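The complex appears here without one of its protein chains, the remainder shown in place.
Now for subunit A:
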Amino acid sequence: MSDRANPTPFYTPPRPSATFDAHSIAEIQRAAATGIYDIRGGGAKRKVPHFDDLLFLGASISRYPLEGYREKCATNVTLGTRYAKKPIELKIPVTIAGMSFGALSGNAKEALGRGATQMGTSTTTGDGGMTPEERLSSKTLVYQLLPSRYGMNPDDLRKADAIEVVIGQGAKPGGGGMLLGQKITERVAKMRNLPVGIDQRSACRHPDWTGPDDLTIKIHELREITNWEKPIYIKVGATRPYFDTALAVKSGADVVVLDGMQGGTAATQDVFIEHVGLPILAAIRPAVQALQDLDMHRKVQLIVSGGIRNGADVAKCLALGADAVAIGTAALIALGDNDPKLEAEYQKLGSTAGCYDDWHEGRDPAGITTQDPQLAARLDPVKAGHRLANYLAVLTMEAQIIARACGKSHLHNLEPDDLVALTVESAAMARVPLAGTSWIPGQSNY
């Protein structure tokens, strides 16, 4: 105890609590004042075991590297080889994840299509249906079939290059969607067949099937409607990846999409984003294991997502057994989201560049997560599309640099043997040895 009037040299400075930290205290105060939980966009912000906890070993005497720039390291991937008559051929194993028109502006959707097409990869629709802008700008477009079925239409189904049955998302496995009234403009309302300005809730379960046996029949119907041409993906949030992957395969999926808890969302309760679901690092190996156990690895392709930022993350996903990755948040940042140039405007919204996540409010100064025509007009879809293409090119080159260093002539030749872990947790989750040891916790004894 100190005497505040007469501080001695032994005065104890104020000590913040590790448990009741500044964020927790502010949240208690906000909850007490408003009586409502926090809703926001983006993915989990807390630190969870992630790809940064893994390292590639590269090559030396025991492994032989490839010559950078001269020796080829291929990056192409084919998706949908199991049943689809027309599988998708992508030049790079990085796809653009499903983000709805409604959550995003029409210009943002167009920019995603332009950037992805320039690099030879696919984009994905989202809750709310397909817009002509994105169909026109995307050479390869994946059409989502979600529980809400907003804008679901057999003409668009036939126009799509692949169909993604969305069971869940990493940010909110077990949760439905929401789009708050501010973003339900006339166009969005019309596409979703709802009154303008209401808070739109999307269901968390599909309306016309329940278990995996029904899902099998649902997929059969989709194939019958589209002449068995289109690859059918099943997207799940990372929860019980071994069983969900096995059931997706059993249900007849051509491709499984697995989204970890860091994966972005347009609008979800913060408590849901931060506390439900697995980090993607913990989910890839069980999913790959399920595919291997069913003799379906590389026959049913696996796309993983959730917090992918750079080429090293891409390479690590592929080394763990994925066929491709998907990006959401990073693609929005490449378009211009959270740009420090907009700092003054973020400040006005009570945020700061790098932290802005009130995407549900529709006031995005970057013109991306908004339906306000004036704000949306700020995003030039051509220029933003170029930025995305640049970013995709860098992701790919970075992954190639690592793969060549590991002696691989195709990104898909990366393997768990190329990796070690920096922490015991990540070693257990990724099922690779702790660096400098041969110990894989849960698999072998130290």
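One rule holds for everything that comes next: contacts are C-beta pairs under 8 Å (C-beta built on N, C-alpha and C of every residue); 3 or more make two chains touch, one makes a residue touch a chain; residues count from 1.
Just so we're on the same page, contacts and distances are computed from a predicted model.
Entry comment: the absent subunit's protein name, as recorded by UniProt, is "Protein glxC", drawn from "Pyridoxamine 5'-phosphate oxidase family protein", "Protein glxC", "Aspartyl/glutamyl-tRNA(Asn/Gln) amidotransferase subunit B" or "Acyl-CoA dehydrogenase family protein".
Check A:Tyr83, A:Trp228, A:Tyr242 or A:Trp439 against the missing chain and you find that the one touching it is A:Trp228.
Residue A:Leu157 is the one among A:Leu55, A:Leu157 or A:Leu422 that touches the chain not shown.
The chain that is not drawn here is touched, among residues A:Arg149, A:Arg187 or A:Arg363, by A:Arg149.
The set of subunit A residues touching the chain not shown comprises 34-36, 148-149, 152-154, 157, 180-181, 192-195, 197-199, 201, 203, 207-209, 214, 217-218, 220-221, 224-228.
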